[in-house]
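Every protein chain of the complex appears in place save one, which is left out.
All chains are identified by letter, namely A and B, in their written order; residue positions are counted from 1 within each chain.
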Amino acid sequence: MEPLVLFLLSVFSAFGFYALLAWGLGLIFGQLGVVNVAHGDMAMVGAFLMFALADVPFLLRLLIAAVAGLALGILIERLLLRGLYKHGMLATLLAMWGAAIVLRQTAEAIFGPTPATVPPPVAGTVEILGVSYPSYRLISASVALLIVGVLVLVMYRTDLGLRLRASIDNRQMAAGFGIPTGLMITGTFAVGTALAVLAGALQSPMLGITPQVGLSFLAPTFFAVLLGRPGSLGGPIFGAFVVAVLDIGLRTLLPEAVANLCFFIALIVLIALQPQGPNWRFTIWKPQRRAA
Amino acid sequence: MQRAPRLRPRRAIWFGAVAALLALAPFALPPYPLALLTLTLVYGLFAFGLDISWGRAGVVSIGHAAFFGLGAYGWAVAGRAGLPGELGGVVGVLLAVAVAVVVGFAGLGRRASASTMAILTLAVTLLFEQLARTWSDVTNGSNGIVVRSRGLIPDYYVTLLVVLVVVAVVWWFVLRGRAGRRYLAVHLNPDRAAHLGIDVRATRISSFAISAGVAALAGAVAAPVMGLVSPTAGGIIMSTQVLVWLAVGGRGSIIGAFAGAILVTMGQQYLGEAIGSWYLLVLGIVFVIVVRFAPGGLAGLVRSLLRRPAHSAAAQDAHLVAAPPRRRPKAEPAPGASAVEVAGIRKHYGATSVLDGIDLRVPVGESLCIIGPNGAGKTTLLNIVAGDIDATSGRVLVAGVDATKWRIHRRARAGIGKVFQIPSVFTELSPADNLALARSEALEPRPLPPALARFEQDTGRAASALPLADRRSLELAMVLAWGPDIVILDEPAAGLSHEESVALARLLRAVASETGATLIVIEHDMEIVRELADRVVVLADGRFLAEGRLDEIAAREDVKRAYLGAAT
Partner (left out) sequence: METATPRRMMRRRSLIATAAVAAATLTLTACAGGSFAQDPSGEASSESRAFRLGIIAPTTGVASLEGNSLVAGAELAVEAVNADGGVLGQDIELIVVDDKSDAATSTQVAQQLVRQNEVDYILGTIAGDTSVAAGSVAAEAGVPFSTVVNGTVEFCSPHFWPFGASELMMVQDLVPLMIEEYGPRVGLVGNDYIFPHTYHAVATEQILAAGGEVVAEEYSPLGTSDWQPVIGKLQAADPDWILNAVVGGDAVSFMTQASQFGLLDGRGVTGTASQQEFAPALGAILEGRKTALQYSDQTPGAENEAFVAAYRAAYGGTDSISAIAATAYEAVRFIAAAVNAADSLEAEAISAQMSQLKLDGLLGELGFRADNHYVQSNMVLVEIGEGGVYRSLEVLDVIDDATPRSCA
């Protein structure tokens, strides 16, 4: 019983983290078509922010991280990506690769390569069905999933979300309706970046924060987005769940190095079989009917 | 038409000059820069390999170093086992090609998008690096395998020789040959390429496989030059390095691949010496600027400096001038069989039914017009016949053979040519190049009718510069020159003036009667229908409503109701 509970709790913890990262990447990669190889490094920025502002209360730090993420996203989108969309995937990929190098090197220049830590706001463990699990892990995963849930609701239930989805779907048409599409696209990218920064910030008490820490997040996040059918808004959440189960499951059952190999092989097979992901209609609600 | 030679003397001179210059390098360079040059030549070959797939066929790969690593490890492992490195290198190349084919099949199917290949290749390179690290019995793990060098000068000449030979061979047989033309077609407009009979998936996979092979060969040559083969040689960092080289040098050009590798590698070296640890940050910023303001890389910059027109650059290295088609024996249709036959075609999207049981036989040589109100399912039906869409149920027969499971290119090869609703041509190429490309895949080369012959001399602009009507005419010219037995046209007169429409109809009629081709046309303009059609069928609400001659049909009440609604 205990191993199962431990497994489920760990999957939950990993799922929360990956869902937040993947949903943000889903916006940038799935919706805007930008292969954002700097996504992990944005999480690194969030983690370092938490370290740098160590005296500020935790919640306030998170808020600052979110705002900083938005600012970073707007900066990158406006300066770098604006004129590159028409040049295709390679151009945007390489632009983000350059941005990633700049982010990493700047972090190294400011903080140095020595690993840093952030103390969790809630220390200690909680007893769940006989298993002692660190409380902060569960809290951070819950918060992450809550954020994703709220954003999905915003996307599907509010006017703003509707306009955003319209801009992404058919830019010219949406512009014809008076929706400021440039603003919408910048906004989407900014939100995606902010989510990555927030994910890194939430995860920081568990990490050994170095300028390279973001690199290991890239692959699982991209897999999650691809598994969940790029372009769908709910897809990355499903993909994150699959990745979390695979990751934790394989590593619980097998030795680490073998588990890592099997992880990649399993993902390659999954991608090969389902390049468009399952036809997931979960997030399609019936449209609200307004009184005529 | 006269065949232009595949190789102009000027090119050969260039190649010879470059080869001679490089051969003299050991006399001019001190040892360290020479060693660096050797390494950058190998890296350039690697970038050239990636360019075959990404630059020319448009197949994305962000994990290409896995193939490079396979070649390098092949050489190193063989050396470690006491076997000749060449043997290991060959095994590495074959393995790389095999892996590429498997990955290609997985990632380049019809349902896949560009992002699929991106992520798949990312997974492959990560897998390779992890495998190299874990399988330490064979690969010696993270410490890597030491590879003896032959000596500075022999290494340089061997590397140079291999690079020159590989580039020349690939250029001559692949890029200048039919494969190169197909890569170009598939890259610029995969839909049009498919309808010219090119197997898009096979072309992409072949480009990826050749690209992997060249990368692996570069790896094998690199092993003695690098001195040590470790997991990072095939990992994510090397994969992104080659992307940087290609971005800086410019895709789609041989010089670009090598220039990018040389510039970045040497630049990193000297910049590092000059400004120490800050060089990475500076490099990142420079890189961002390059991508932002010179997306075509160095080659693109040089091209714009030389004012070489974009449309001739778009052809890359493909040999397009009056390229001869490969003559294929055409299967004669079974006697008595219709050109096209559909039986029981149904198509629905979820709960929405578009076609609800269509049966149609089009005899050879007939000009059939399909008319009907909007949303009746006409385009869907034609797409099902051409192979763009799969029917939910029912059969499609072409020349009496069951073609229901055939993909687009196979149906095209059976004689179906398609003119799209929105003209689908190779917009980056000039009209003359468009025609040459179409002719190179022709089933049966045919002369163009005089009304369309003007495009053959049009080499001075890209097809995107043509107004819509001309673009449609170009598309029609391409299809006709390609020599189909059956021509499917989806609203060919849309957007044309009345005079132009009638001229088009007369042209089509003339072509049909001269060549005996079967025409299936969707049209709204009744004048054209009158001019063109032997038979008319009316499609409404997913079913055939009526068929016959235009006058009979126009008089029927149910047809009028379908077009205009119930009230009238």
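Operating definition for what follows: a residue touches a chain if its C-beta (ideal position, glycine included) is under 8 Å from a C-beta of that chain, and two chains touch if they have at least 3 such contacts.
Here the structure is a predicted model, which means the values were calculated and not measured.
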Q) Just one of A:Met50, A:Val148 or A:Leu207 touches the chain that is missing; which is it? A) A:Leu207
Q: Quick one: say which of B:Ala179, B:Ile210 or B:Ile262 touches the chain that got left out.
A: B:Ile262
Q: By the contact definition given up top, give the residues of subunit A that touch the hidden chain.
A: 3, 6, 10, 13-14, 17, 108, 112-117, 120, 123, 125, 132-134, 136-137, 203, 205-210, 212-213, 215-217, 247-248, 251-252, 255-257, 259-260
Q: Could I get the residues of subunit B that touch the absent chain, sorted low to high?
A: 10, 14, 21, 25-37, 39, 130, 133-134, 136, 140-144, 146, 152-153, 222, 225-230, 232-233, 259, 262, 266, 270, 272-273, 276-277, 279-280, 302, 305-309, 311, 460-461, 465
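Operating definition for what follows: only the chains that are shown with their structure count from here on.
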Q: Could you pull out which subunit B residues touch subunit A in their complex?
A: 54, 60, 62, 103, 105-107, 109, 111-116, 118-120, 122-124, 126-127, 130-131, 133-134, 236, 240, 243-244, 246-247, 251, 280-281, 283-285, 287-288, 291-292, 295
Q: Over in the complex, which subunit A residues touch subunit B? Could you list them?
A: 29, 33, 35, 37, 80, 83-84, 87, 89-91, 93-95, 97-102, 105-106, 109, 215, 219, 222-223, 226, 230, 257-258, 260-261, 264-265, 267-268, 271-272, 275-276
